[in-house]
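One structure, pasted below without further comment.
The complex appears here minus one protein chain, its other protein chains still in place.
Let's look at chain A:
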């Protein structure tokens, strides 16, 4: 599904190397988690994979189902099946959430040469998927993320994921700013999307999200590299001992 080899990335504006050779392979149907201390490059990895400006790839490659991601515009990556659930979803005043969702779904369909969805068809689809995420009609009508609580914003991200049905989902610290109930709701939303044809990369600081979204593989990232890979038990180890032991062990 997602294959990253020796990925090196620096900031465009300054001479600062963030990723120093990341190797990672996420198979379809699997959930991989990336944990790591602040500044290790986790969020940068998610941005570079989804095509945000401001980063320069200085080496390595990244592909989605064999297609070179790094050559594509962000919208092309999305149409190819890449999805990033933002750590900080952006507020867009004046654009209705519904309009936004439908524009996104239809843009991707169009890019893939599929037929666009009619307003009525789409409404039915949204209502069904919104309901399980406890997103009410008001949230669909309001401008995108404007006045949404932290939990509402994250649920809205998962709703987008459910509607766009991507192949590869990256969740960038989706647990940040969530209380226990919201985390449960969001996790249920994600788990409902787990599927043999879909890969997940869950970026988090804490093990607690992984209690709800159970990973198959856990990676530890530090200083721009994956320094250790293991099973779910690795997350528990981090939770108990912090990163210091692991970092000392690999240093």
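Worth a mention:
Note that a contact is a pair of C-beta atoms (placed from the backbone, for glycine too) under 8 Å apart; a residue touches a chain by one contact, two chains touch by 3 or more; residues count from 1.
Just so it is clear, contacts and distances are computed from a predicted model.
UniProt records the chain missing from this view under the protein name "Fe-S cluster assembly protein SufD", selected from "3-oxoacyl-[acyl-carrier-protein] reductase", "Molybdopterin synthase catalytic subunit", "Fe-S cluster assembly protein SufD" or "Cytochrome o ubiquinol oxidase subunit 1". The chain that is not drawn here is touched, among residues A:21, A:37, A:60 or A:89, by A:89.
Residue-wise, the contact with the chain that is not shown comes from A:108, picked out of A:108, A:174, A:187 or A:204. Touching the chain that is not shown, out of A:40, A:160 or A:187: A:160 (per the contact rule at the top).
Of the candidate positions A:73, A:115, A:138 or A:249, contact with the unshown chain belongs to A:73.
Of the residues in chain A, those that touch the hidden partner chain are 50-53, 73-75, 77-79, 83-84, 86, 89-90, 92-95, 99-100, 103-105, 107-108, 111, 143, 160, 164.
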